[in-house]
Each structure stands twice: as C-alpha cells, then as structure tokens.
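All protein chains but one are shown in place.
Every chain is named by a letter (A and B) in the order it is written, and numbering of its residues begins at 1.
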Amino acid sequence: MTVTQSTPQARLRQEPEKVHPAALKDAARKVLDNGGRMQMVYAWYPKPSHIELRYVATVPGQVRFAVWSCEPEGPVPSLTEVAPLLSWYEREVTDLFGLAFTEHPQPQRLVLHDGAIVPRPPFAPDYPPGIEIRAPNQQSIPEIAGVNGDVQLLPFGPIRGDVLESAEFLFFYIGEAILHYTPRLFYKHRGMEKRFEGLGAERAVVLAERVSGVGSVAHALAYCQAVEAAADCTVPPRARFLRVLLAEMERLYNHLYYLGHLCHTTTLKVGEAQGKLLAERAKQLNARLTGSRFLRSILTVGGLRRDLSPKGWLEAELESLRESYAVYARHLETTDSHLDRLITTGRLDRKVAFDQGATGPVDRASGLDRDLRRDHPYAAYGELPVAVAVRTDGDAHARAQVRMAEIEDSIALMQRVLLLLPDGPIKTECEIVPGSEGLGWSESPRGTLFYAVHFDGAGRLARVKIKSPSFSNWRAFPFTVHDTNMMDYAINEASFGLTIAGCDR
Amino acid sequence: MSNSLLLLAFSAWIVSAVLAAMRCGLPLARLLLSAGCIAGVIAAIAALPQGTLVIVLPTRLAGDTVDFHMSPDALWLFGFGLTPAVLACALSTPNRDGEAGWLFGAAASLIGALGVFGVRHGAGFLIAWEIMSFGGAMMILSEKLASDAGRPVLFMLGLLETGAVALLLAVLLLAVSGHSFAFAAYDPMLATASPALLAGVGVLLVIGFGAKLGLLPFYEWFPAAYGAGSGASGALMSGVVMNAAFFGLSRGLLEWLPPQPSLSAGLGIFIIIVGVLSAILTALYAFQQEDWRALLSFSSAENASIAVAMLGAALLFRGHGQPPLASLAWVVALLHLAGHALAKGGLFLTADGVYRATKRYAIFHTDLMRRSSLLFGLGALFAAMSLAAMPPQAGFVSEWYVFETVFQGFHLDTLAARLTMALAGAGLALTAAVAFATCVKAFGVGLLGRSSAIEGTVPNSSAVAVGLLGLCVLALAVGMPFWLNSLEIAVSAHFATNAAQAMHDGLLLVPLTAKFAFISPTMLVIVMPLLALFPIAIVLINHRCAARRVPVWYGGLAQNPERVSTTALTFSNALRTFYSFIYRPTQETERETHRVRYYVRRLTFTHDVAPIFGPYLFAPVTRCVYKTAGRLRLLQSGHLNFYLAVIGGLLIIILALTLF
Partner (left out) sequence: MPQWTLIGLLKGKQTAPWPLAEGDDGQTGVLGMPRYDPERCTSGCKACADVCPTAAITLRSETQSEGRLDVDYGRCIVCQLCTEACPTEAMTTSSDWAFGARHRDDLKWSAVATPGSEPQALSPSGFRRSLHIRHVDAGSCNGCESELQALNNPFYNLHRLGIFFTASPRFADLLLVTGPVTYAMHGPLRTAYEAMAEPRWVMAVGTCAVSGGIAEGGYACGHGLEGVLPVDVYLPGCPPNPAAVMQALLMFLGRAKQRVRGGQLVE
C-alpha cells in the first residue's frame, strides 16, 4: 500500500457517510473489490432511544478511513459473508447492545459468556447502574455437530500453568492430532469501554493506558489522537517526535520479550534467559526515560504531560542494546533445533489472514503489506522513514522474523528521532467541542489499534470504542490450529504473541 | 454312565433342532439345548480321568465300522467348552425374530462338536466337522443383527472350506495307505511313509484346523463374521467349537503322525512360528477394535494361537527327547483353552448384556458397572482379568505356565530350536502386554466409563450368567491342583510321563519342579482378601480425622468427566501410531461449512485400520480365481461339436487308464 499524503498531521475529523442497512452488503463488497478492507463495526447511542451503527473501512490510497453510519430498523443484515472479519464485531454488538444480525453463521454469545445472567444489555441506556452480571454455574461446551464419541475433548483453562493470562482453550483431539480448536476468551472482560463513559477527556488517558498493560503507549496514543481529531487540535512537533520515541520503545521491549518467550516454548533455555534479559534492559531504559517501566503517565491529550530528556544518554544505551541483540538474533537464526520447531508450524494462509482480519506482524508474516505507520501516518511517522518487514511463509518462523526485523527498524527509527528531535513546547490545549467525534489509530506491537471517541453535549465522553489488534488476531488464530498437532500448539500460540487483556477489554 | 449321558445330550440336541426347524416350542428347544449341555458337562466330569468307554455306532461309513470314544483330553476340552454353552443356549440370541434359526444352528454346532471330539473315523470326523461349520454359519445368518450378514459369512465359509479341503486331503492321504478311514488303522503304516509326506500331512492339518482356530492368514474372517452375530453365537463359536478344532489338531499331530524326532522337531518349530506370529497379529488387531464382538473374536484367535504355539512346543520337546517338558507344554495348552473358554464365554455374554441394555455392541461409555447388579460386574471383572492374565485367575495360571515352558527352552539341543523358543517367548510377551491393554480397554471404556445418557441396565438373566462364568473362572484357578489330576491318564497315554502330577506340589503350582518357580492361586485367594484388610483399616482410621475434600483441580472450572474422558479410539491411538506399519491406519476429517467456508457446521471423522492378508493374499487369490474362471469359460463355448469332442477325449483317456 503506498502513501499519497504525508502531511504532518492529516485533518482527521470527518463526517461519516450514511448507509442504509439494506445497502450495507453492497457497500462492503465495493470496498473489497476496490482493494480495501473492512476494519470494524460498533454501535452507540447518540440519543437514549436511538441506536446507531458505525462501520470503519480502509480505502486504498487514502490516509483517512471510510466511516459509515447506519441507523438500524430492526435486525441488520450480517456482513459475515462479505467480510468474515466482521463476525466477532457483530457478535459483540449483539451481546453488549442487544442488536441482532440476521444470517450470522455463529450467533452464539462472544463477549459475555454463554449462560451468563445479564439483566439488560450492558450498554443499553437503561442498564441498572452498579449491578454486576453473574457467571453461569456450569460452563457449556460448544459442541460441534457430528463430533461423535470417538473424539476426545480437552477444555484447557482458564487458569493455566505458569504465570499466564486467563483464557480457556477447547481442543477436540485424537492423541496428538487436533481436529478442531476453539478458544473461549473473555474471562477477563472488564467492560473497560463503558468505564470511559462520563469521564473528561484528559482524565480518561490513564484509563486508556490500562486497557492493555503492555500496550499502554499504543492505546494512550490512539486515544489521544482520537480526541485531538475530535477537537481538531495540532500537537506540537517535539511532542510528536517524542510520541514516536515512546511508541518505538514499547515495541522494542515487547518484541524482545516475545523472542524470549518463543525460546521458552521451543525449550531453548539459554535463549529464553537472554531474550528476557534483553527485554528487562529495555524496560529499565523505559524507567530511566519516563519514570515508568511501561511508559505510563506521560501521554496526554494535546501532547505530553512533561518533557523528556533522552538526548545524551539514550543513543549510547540503544546502541549497546542493539549490539547485544544482534549477536542474540544471529545465534537464534543459526540454531537448528529452534528453527526446526518454528518452520512450517502454524501456517496462516494469506487469504485467511486477510479475510479473518489478522493484523500487525501476524499478517505481515503472511504476505500482507500493511502498516499504519506508513500507510496512515500519525504522530511524526510521516516525516520519518518507516521500514515495513514482510514475509510470505506465514509460519511461526516468518512471524518471528518479522518481529526481529522490526526490532532493528525500531532502534534505527529511534536513533533517527533522537537525531532530529526538535525543541519547543510539548503540549497544546485541546478544547473539546460538545457532540464531536473522532477516530484515532496507532500501530501497536501487535497490530492496528483503533479508538473511536464520541463526546456528549457536556463535552464528556459518551462512547469509546476500542478495536484492539489482539481481538483481530485471536479470530485468525484457530485457523492455524485445526489439523495440526498438540506439540506444536504452544509454539504456535507463542509465535502469534497476543495478549488476552487487549482482546477482552 | 457317561456314554448314556452323552447319548442323552445328543438326543436332546436333535429334538431341539427338530423343534427349531419346525419353529414351534422354542422355549422348550432352548431348555433342551441347555439341558443337553449340562448332561455333556456331567458326562465329562464323570468320565475323567479315564475317558469314555469305546462304543460302536450303529452306522457304517465307507465300509468301515465307526467307533465313538472320547479321550480324557477330549472330555476336558468338551466339558469346559460346554460350560459357557449351557448359559449361552439358555439366554439364546437377543434378537427374538431369529431365534428359531439360531437354535437350529446352535444344535448343529453342538452335535458337530460332539462328533469331532468322539467319532474315530476319518469320513465321520469330516462330516461332523462340516456340520459344526454349518451350524456356525446358520447361527450368524439367522440372527439378522447386521443388515448384510451374507458377505462375512460367505467369507468365513470360504476360508473354512479351504481348511476343510486341506483336512480332506490329509485324511485321504492317511487313509489311502491303511486302506481304512478308521483312526486305529493309521498308525502302523505311517511308520514307513516318507518324511516329506508326513510333513505335508502335518502342514495340511495345521491349515485345516487353523482355519477354524484363527491362525494366520485365516483369522481375517473373525471380526466380520463374529461382528454380524451376537454374543451367544460368539460364546459357542469361541468355546466348544474352538476347543473341538484344537482337539482335532492336537490328536492329528500327536496320534496320527508317528513320533519321529526330526518330524516332530521340524513341525514343532513351524507350528511355534505360525502360532506366535498369529498371536501377535491378532492381539494387535484386537486392541484396535471398537465393537465387543470383533474385539473378543480377535482375542479368541490370539488365545487359540497361544495354545497352538504350546502344541508346537510340545512337539519340539518331544522331538528332542524331552517327554516331561513336552507333556508340560501340552497340558498348558489344554489349561489355556479351558480358562479361555470360560472367560471368553463370560465376556461374550457380557457383550450381549451390554446389547440388551443399550441396543449397541459398540465399546463406549455405558456406566453399566455402576447400574447393574454386583454379580454382573464381578463376573465381567473376573473374565477380563483372566484374559488379561492377572492373578489369581485361570488365565494367569496358564500364561504363567506358558512362559515357564518357554523358559525351559535351554534344555533343547539345536540352535534353531533354542532360538525359536527364545523368540517365541519375546513374541508371547508382546502378545500378553497387548492382550492386557485390550482387556483394560474393553472393560474400562465399555463398562466403567461414566455416562449419564444411557438408561438401560443389564437384565438379571445376563447378569447371573456372566457372574456364574466369572466364578467358574476363579474356581478353575483356585482348584487347579485338583483339576490337574484329571489329565494324568491323558498325559501318560501321549508322553509316557506323569507330568500332570508333577505340575502341582500340594497347593502350589510348579513347572515340574519346585526349584524353578511356583505360584498358587489357591493361596492367593486366601491371602489377597487378608491383604485387603490394610487399606480397609486405613480408610476406617481416616474416617476419624476427616480430610477436607475438594473436586479434582481442572484449571478452575467444574470438571465434566463424561465429556472429557478417554474414548475407545484415543485409548488405542498411541499403539495405532506406533505400529502403523502393520495397521496402515486411515483417518479422514470431513468438514461441512456454512456458505462462508470459515464456519464449520459439522465435522465428520472416520478412521479405520487395514487388514494384512485381505489385500495382500486373499484379494490376489480371488482375482486369480476369477481370471481362471474367465479362461475356463472357453469350455462353455456352446458348440455341440466341441462338447462331443471333449466327451470323446475323456472316453479315450478312461479306456487308456483301465487298459494300462
């Protein structure tokens, strides 16, 4: 995908295009035929009696995203047939808003567990405040028709061995061979999107940082940019460059930890120790730079909360880290036992990756050349050379290689930022226009992240929709597990490198 | 007295057959069948250890008089084979529609078996053999438990008839020189026959009886044929019929053929090899079956193969001048088949019980152990333990003796013999391990597996029958020192030693000498309950200080043990992968999707293992026969002149034969 606009900050406030429910399928088909991709759909209540659907799509050659607004009169036709990646978004809308989609192939509950006792759809205006939903007494097994008594079932989780996030994985398997695999996520669903409602724009930044702990900067950045788009304010250059620095620091420690964890699953013990040690060094650099190992409490609407002084010491530290990393990467790429476990494991076909909405290093490893930093530049990325690593094999090795290339590119980008870092103010005042809305995005270490914010008449947040990259990638993941074997599963899951908190929100 | 009892049994079976053929008074027919079996068992008990008195039957066959005499080993196998038959005939087939035909077939099998055991005339023996085979086919066909029982029965009959042809050839070869079909006439002339002829007769006997016993390659008819019938048919076919076949083989090899050392040794090695290989293959295939009847049929073939291997060992030891060890091996074979008949009958009736409860013969979670009476569970457990060779059951005794016999191979002189025994030991060990796993699979998955979906229970009649047979198995093991005495005379008649007496020393069972090793199920039965007092005491003491009980840790969720437990397929899956060069397994997953192909609506999973001899032996042979038949069709040219020419040619040949 090529970039046609490279303005420092494109005017991001835009009016949504009105689409009738009956015309949705054709509009989606048109987007796909033109080479674009549907990104997400969400619902919100502009007025308590009145629900509205919003669709976001990528249009090739355009920095801005196409946003459609649709007013449903009853159940809406499902777009799953045209764009399978929308299936989970539609199920989420059904669960949280109570709006049904017709002809959905999997109309079961997604975000709220099957059997959960929910008084009203949680986002409905008349949801009784302070009431918590209750989990079912017994978790149901999502049976597949035809699987007879020969096939064994393993429901694994939600509490798994080692220090891991909570999620349940259901394997239908015979001995080593996995016939069918279904993850049951959303055990960690906290209802974060609803917590935003009623908050002031600036205070909500700390909430956005804590949606996904290891993606704090990406989330805060997308959120701030959404609000800045709604308020139509311009962030000063120093802040924009420092934002790039923070985003790349986050990418760095995430990818280094990912390599260590991947070595853990291929039981390369020393490789695991070294990878995690490098990630620890990166986190300690974060702490020295910002006072927070996760780069929290720095970003705010309109810029940064306080100035940072990375010049004079960070360049040398990054260079030292890069040298250690280069040796480590060379060792990894020449370790046959490690590569043997990765090559041809968990192959994600390019078409499946596109259809199911895979994003980030996962879809770049399957041959899809997409990166928000280059195609839809934000912060200072428009003024920096962004290298995008793409591989075509689609297996675990390709995903690891993409991330390894991104580590090198990140460090190079950070060195450039430190070189070009301008002086000046680090924050502008953003005035919230009541009733405005904005779309912000960022390329998190795991893929594309969107924040759509809507403000109410008092200038407070009325609705925030978070499209997290893990949500998209978890949908594509099962397609790499069917008909593979149990031994490769842990490696495959580690090679995707997803979080569950980001997906569950 | 025993002869009159046998006559009583015979007449009861005949009357039952007539009633069944006329399709009236079927309950009476059932009763008569059972009563006949009981009479047979009592006759066997009464006549051991001497054997019955020789009587001359009123008919003449092929110009000879026909004697009837049951030797002690015949009585032993006959009695133990009839014990499950009593209960199988009493319960009869679960499909009431086919009962008349089934009773007729059962009567025919029993009558034929009686003839095979006792008739001492070549032609008479063959007639009885055919009646027995016919009875088996009749039983399976009339039961109508499978929609296409025809093909498997045809396959079975085809292979059995191949065996019958081999038997016919063997009997003819033996009878030709002696100018008489009577068995008594065989002996003298054979001493001068060429070794090649004798070896050929031996091989023909192995083929003939092996078709019924399930030696390779003839075991391939077992799963399909047994799988089309019921448990009762299986109990009869694996009990008295299989014992009759083994008896025929044993008599043929030990009595009909002269005891020449080289012949015995050579035949012994051949039979051991065939027996052990059959045992390994059938054990492996038994483990992969998911139908009670197919699994038990392969297991029957495996046990028969072990007995045949022991028979071969007896021949080998005799050929190397070790009569005590030969008699040990021979007695072991008889013990093995006795225990096997009881245990296999018990498990076949268990299968029938499962069918009556769930209407399926498949091995799946039925939870029947918990919901049926104690007697059923106990009987099934004892039977399964016996087949798995677990102490203190009869199967354990005979398996232990089998290995003790094999260990004695160091007494043999030649390298070939020693090597054969050593490899046989290894093969039998593998067989025993797989058989153990097979019994665990059948019992564990089929009876113990929890399920809340199944509602039927095993009817009391089946439960009592299974319980009785299980207790019989235990009685056989516990009373083994007593039972062994009844084989004394048989052993001395064949091998001129008193090995049967040497096999037990007080309450201990020993392989001819107490210095080697010993076991004692008799004492185990007393000691094991005493040992059980320890855990019982611990449990009682623990009740005082109650431990906090929590469910099994399962990742945080409530466990659903029914849904996640091991299935019959997954239990056997590891071995299926490991031995895939034998099984050549196939596995197919079919996914039915919605319009959008990513969403699976239905997943169909099929799997199978491939037989060995079917595609590699029988299919080519069948193709050959078809091709030959196609060529021979030229004879049906339809031209009158051609036919006349053929007739003319034949007349000339006959003229030439009579003239010269």
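Heads up, the rule we're going with is that a residue touches a chain if its C-beta (ideal position, glycine included) is under 8 Å from a C-beta of that chain, and two chains touch if they have at least 3 such contacts.
The model shown is predicted, which means the values in this text are computed figures rather than measured ones.
Undergrad: Who touches the missing chain here, A:39, A:87 or A:212?
TA: Answer from the full complex: A:212 touches the omitted chain.
Undergrad: Given the contact definition stated above, which residue among A:22, A:287, A:343 or A:458 touches the chain not shown here?
TA: A:287
Undergrad: Determine which one of A:15, A:132 or A:423 touches the chain that has been left out.
TA: A:132
Undergrad: Which residue among A:158, A:237, A:361 or A:497 touches the omitted chain?
TA: A:158
Undergrad: Residue-wise, where is chain A in contact with the chain that is not depicted?
TA: Touch with the absent chain occurs at residues 113, 116, 122, 127, 130-135, 158-159, 161-166, 186-192, 194-195, 203, 206-207, 210-214, 216, 257, 260, 268-271, 273-274, 276-277, 279-280, 283-284, 287-289, 291-294, 296-297, 305-306, 331, 334-337, 499-502, 504.
Undergrad: Which positions on chain B touch the chain that was left off?
TA: So the residues of chain B touching the missing chain come out as 548, 550-551, 553, 555-558.
The definition used in the following text is that only the chains that are shown with their structure count from here on.
Undergrad: Compute the distance, rounded to whole Å, between the mean C-alpha positions of chain A and chain B.
TA: 65
Undergrad: Considering only the defined contacts, which chain A positions touch chain B in the complex?
TA: Chain A residues touching chain B: 80-81, 84, 87, 105-106, 138-139, 141, 144-160, 166, 168, 172, 174-177, 179-180, 352, 355-356, 479, 483.
Undergrad: Show me the residue ranges of chain B that touch chain A in the complex, using the header's touch definition.
TA: 290, 364-365, 555-558, 560, 563-570, 573-574, 577, 587, 589, 592, 594-596, 598-605, 607
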